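Before I ask anything, let me first share the structure, which is written out below as structure tokens.
Apart from one protein chain that is not included, each protein chain of the complex appears where it belongs.
On to subunit A.
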Amino acid sequence: MEFSEVLHEAITTLTVNKLRTFLATLGIVIGIGSVIALVSLGQGTQKSVENQIQSLGSNLLTVTPGSQRSGFIQGGAGSATTLTFEDAKAIEKSLLGTTVSYVSPEFSRRAQITASGNNTNTQVVGVIPVYTEVHKVSISSGNFLTQYDLDGQTKTAVLGPQVVSDLFEEGDSPIGSLIRINGQSFKVIGITVSKGGVGFQNQDDVVYVPLTTAQKLLFGSTSLSSIAIQAKTEEMMIQVQDEVGYLLLERHKLSDPTTADFSIFSQNDILSAASSVTGTFTALLGGIAGISLVVGGIGIMNIMLVTVTERTREIGLRKALGAKRKNIITQFLIESMILTFVGGVIGMGLGILVSVVISKVINSPFSISGLSIILVIGVSGGIGIIFGWYPAKKAADLQPIEALRYE
């Protein structure tokens, strides 16, 4: 019997009881649909997190101070005041132009900002002009801070779009107006382009001031909270990490790397940490959806068992007329595979639709891989085989006389 005929016969049989066929398929539709929707949601989240981390700058290494140790008391990471502007200068002097393209010393702290009666608490970052290059910050209106502002310790500020919307009425241009940071007046000279940041480091909710102003006039500190270093190429990052490490150890007069009072992490470290978190998240969602797929498969098995019982006489007749085991098994397996396959394809369509809608709503990129489509088709066919096998075997094992006598 040719395959096309088996297929045709199975489809004819399945259309006899349309409601039952529909309900059996529905379980698989929901199972496959939710796997597709949730996995693609997870992958979308992963991509959006990766994009955001990459938007912080490329080939980026960040040096942060380690924890302060006085006697036996270990302070929190970042509490040390050992990282200085001179460290940044030294890195620039020895590596700039060879393996490093930019060195950006930064000092950041949260502060209360007020303007025209509104106030907000946000991150104030003391920067130097190369900050825009390292962190891919663009200006939407006005200008960024210049070397002049740095040298003159001017009280000028560049605002992130979030701060602008928090402090100013819509339509008002903040350029040229005054804001107060911790009680001191600053003149707004520019606004940055929105990066659409969400989550742990919102790059829109930030106020940039000259590094020297931040250190001396605002917060009275001589240390840095971080030094951002951009390597020339991705391949050089490890080398730069080593070179900066040795340079700082030497400058801080430390011989043992385990006692280092600073730490250097690369963007790739953050990226892979974030990826592994979102990857786990995706796997978790997929696993939950997978359970519904198994439930759908059990539904198929149930229906196929009912079908086999109902058609006992038919099976008996077919065996009496010469059907072999494999003929009967094939007949029933094809039926269950059609159920799961059709369910899988419909579920995939539905899942893609749902994930496109979700990604539009939560504004994350929609992502589906060709691999997952192939996987879905394989899995749904496989479910048909796994859950159809037992009913099909049961049918094939029926004794022809018993089956013919069955009422």
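What we mean here is this: a residue touches a chain if its C-beta (ideal position, glycine included) is under 8 Å from a C-beta of that chain, and two chains touch if they have at least 3 such contacts; residues count from 1.
Note that in this section contacts and distances are computed from a predicted model.
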item	value
Per UniProt, the name of the complex member that is left out, chosen from "Hydrogenase maturation factor HypB", "Nitrogenase iron-molybdenum cofactor biosynthesis protein NifE", "ATP synthase F1 subcomplex epsilon subunit" or "Macrolide ABC transporter ATP-binding protein"	"Macrolide ABC transporter ATP-binding protein"
Candidate in contact with the missing chain, chosen from A:19, A:321 or A:361	A:321
Residue numbers in subunit A that touch the chain omitted from display	1-2, 5, 16, 313-314, 317-327, 399-401, 404
